[in-house]
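Written below as structure tokens is the structure these notes are about.
Yeah, one chain of the complex is gone here, protein chain that is, but the others are all in their spots.
Going by the order they are written in, the chains are A, B and C; count residues from 1 in each one.
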Amino acid sequence: RPRILVANDDGIFSPGIKALAQAMSTFADVTVSAPDVEQSAVGHGITIRRPLRFKHTASAGFGDIPAYRVDGTPADCVVLGVHLTGQPDLVVSGINLGPNLGDDLTHSGTVAAAIEGMSLGIPAIAFSQQATPAGEYDFAPGAAYAARLAQEVLTRGLPPRTLLNVNFPALPPRGVRVTRVGEHRWEDRIVTRHDPEGREYHWVAGTSTAPDAHDEGTDYGAVDAGLISVTPVRIDLTARDLLGELAGYVPQL
Amino acid sequence: RPRILVANDDGIFSPGIKALAQAMSTFADVTVSAPDVEQSAVGHGITIRRPLRFKHTASAGFGDIPAYRVDGTPADCVVLGVHLTGQPDLVVSGINLGPNLGDDLTHSGTVAAAIEGMSLGIPAIAFSQQATPAGEYDFAPGAAYAARLAQEVLTRGLPPRTLLNVNFPALPPRGVRVTRVGEHRWEDRIVTRHDPEGREYHWVAGTSTAPDAHDEGTDYGAVDAGLISVTPVRIDLTARDLLGELAGYVPQL
Amino acid sequence: RPRILVANDDGIFSPGIKALAQAMSTFADVTVSAPDVEQSAVGHGITIRRPLRFKHTASAGFGDIPAYRVDGTPADCVVLGVHLTGQPDLVVSGINLGPNLGDDLTHSGTVAAAIEGMSLGIPAIAFSQQATPAGEYDFAPGAAYAARLAQEVLTRGLPPRTLLNVNFPALPPRGVRVTRVGEHRWEDRIVTRHDPEGREYHWVAGTSTAPDAHDEGTDYGAVDAGLISVTPVRIDLTARDLLGELAGYVPQL
Partner (left out) sequence: RPRILVANDDGIFSPGIKALAQAMSTFADVTVSAPDVEQSAVGHGITIRRPLRFKHTASAGFGDIPAYRVDGTPADCVVLGVHLTGQPDLVVSGINLGPNLGDDLTHSGTVAAAIEGMSLGIPAIAFSQQATPAGEYDFAPGAAYAARLAQEVLTRGLPPRTLLNVNFPALPPRGVRVTRVGEHRWEDRIVTRHDPEGREYHWVAGTSTAPDAHDEGTDYGAVDAGLISVTPVRIDLTARDLLGELAGYVPQL
């Protein structure tokens, strides 16, 4: 059986990681490594300034699946999980309470855990679940799909520096769509009001004005249309085409 | 005179943002919009679930420069600053206490502020300062260089979806280097010890084993060599070459 | 049936609050109001600078017990729970992952929720569970005892400005002890070491030197001896005997 490491951002007591770990355990040997519920992951990087705890925990409700709590970030959980329990064949992260779409990918702890797996040379998938308008989460359809997709990725692998970012719609999915990262943005409108003491406050509000927000070919558009969105993500942030031009004009000392 | 919005991640009372705002004010009309010192920016995205305060603050020591405190994230500071004080010609972020290099870019609040400016269609630069081995920061050389670079960018602009990420070395810089984002990683070694109560803890430790860590063409390598690193960053996370292949094998419902 | 509001500090997905709510529901009408798992309660006070969400949540696993998530502090959860779902006969908080003993009471979120109930004129009890040396929690014995104690308090009431602070030992309790708040302290010794990069760090360490640390009449001593500790707590912080003397010597303007 393949070996899978399961991490997340919401903490070891989140129902999302429980659903994901249980789905993976139907076909793989699973280890859970997730943040302590009391620990606010300040940032998403690797913690190098202070040491970390890695504690087996039976009380998190994972049954026979070995589960460890880490007093650190999602990325720390992956690093410690890989180094202290053995190299897995796949790293999965989530299922996050709430979607990770568009530019939000760059500050998602769920995606950060997958990036960490990828950096260690292990195929990695991040999973996130949209809430219903009432704020509820049904993880069952997503978890079942996650198990199918994981088996496919275990068979085929992923190219270097690449991970999959998967988002599940709030209601039972109507289908699956391979998507690109959308440019959907929220910040088009500020609504200013006054609190009960008469002091001003501001909502960042408004519906999206981005051209591709309702395009099912984007992650945002697919989830909005009730589809499971599967996005191949590559972390290559350098704008290589600019290197030469920039070298020509940046001030020298 | 051009209009510049200055934001950061460390809070409005950080000496880094003061140095940056003052340097910019030598040639531009500057507005500061930065997180409240008491507010831990939980995450780096736009805050849409709760409203935000945007309070003028005279006590932060910016003299004649208008400065506003926001009880939100670095990205919130940029959104509110742009919408409530008028569209700037440039957004600058920092100077961060500590560098933002390699994969850390994806979870840096300093870079998140620049990304937000970029998303709003405004040229944006993120600035970060390495600490000396003793943990000290000298912002003077970096702030002076930031002013020169900002003027160049105001003149020439930046392509869409692109920003500059600038890191200053701990000691007075020996030169300037245009770089790519390095793949330097820290996580190659775990050192396990026992605390005074006999319980295990773990350091993520070790020197880098990445092939490009000492290459001056990377952000990490340049700063390590005592150079100012200027990296053109493009946020295009989609691995487009995989879209077709993936569509061929992801499980359908 | 009496009405009981259940809050906590660790978040709505913590197993401790589930055990407590279920135990209370055997004899009372229970409502759960607890922090959102994603929200780090920055501080323990009432949030007056920003508004709060109060969202019914079916996915937290409370079955028929109505459960609400709040994006705020433990005290916020009590205030909103009381005002939005009706005045309860009792407020209970916990079961916290980890004890709340001695001077730690003054910075415990679990106790802060009980203080809030007390301030609203409602009898209140805070419950906390010591971990085993292996870091595990067994909430069953504590939850069963909590139900018995709650019924007693519902019958007899508590004096104004007074709450009960209950701590359960790690292993099945040997008995029950009514205790005073101990003066046990940890900070008697600093252990200085060097990290893998050669930089100094410090552990606050050492066994307690406080005179009453092993006295079963203190909260700390009782739990240490394997007993359930029940401490009556009154929040009256003024050192009234000093008011006159101080008025005699504080500098006037």
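As a convention for this text, a contact is a pair of C-beta atoms (placed from the backbone, for glycine too) under 8 Å apart; a residue touches a chain by one contact, two chains touch by 3 or more.
Please read these numbers as outputs of a predicted model, since none were measured by experiment.
On the side of chain C, the interface with the absent chain consists of residues 40, 42-48, 51-54, 75-76, 79-80, 83-84, 103-107, 111-112, 115-116, 119-120, 145, 148-149, 152, 156, 159, 162, 164, 173-176, 178, 180-181, 183, 185-187, 190, 193, 199-205, 228, 230-240, 242-243, 246-247, 249-253, using the contact rule stated above. Interface residues of chain B with the unshown chain, by the touch rule above, are 10-11, 13-15, 37-38, 40, 50-51, 55-61, 69, 97-98, 134-139, 195, 201. Listed for chain A, the residues touching the missing chain in the whole complex are 38-40, 42, 49-53, 71, 189, 191, 193, 195-197, 203, 205-206.
To be clear about the criterion, only the chains that are shown with their structure count from here on.
With respect to chain B, maximal separation of chain centres occurs for C (centres as means of Cα atoms). The most central chain, judged by the distance from its Cα centroid to the centroid of all protein Cα atoms shown, is A.
Rounded to a multiple of 5, the Cα-based rotation taking chain B onto chain C is 180 degrees.
Counting every residue number used by either copy at the chain A-chain B contact, over half are found in both chains. Distance between chain A and chain C, defined via averaged C-alpha coordinates, is recorded as 32 Å. If you average the CA atoms of chain B and of chain C, the two centres end up 39 Å from each other. Measuring from the averaged C-alpha position of chain A to that of chain B gives a distance of 22 Å. Residue positions 40, 51, 201 of chain A each touch two or more of the other chains.
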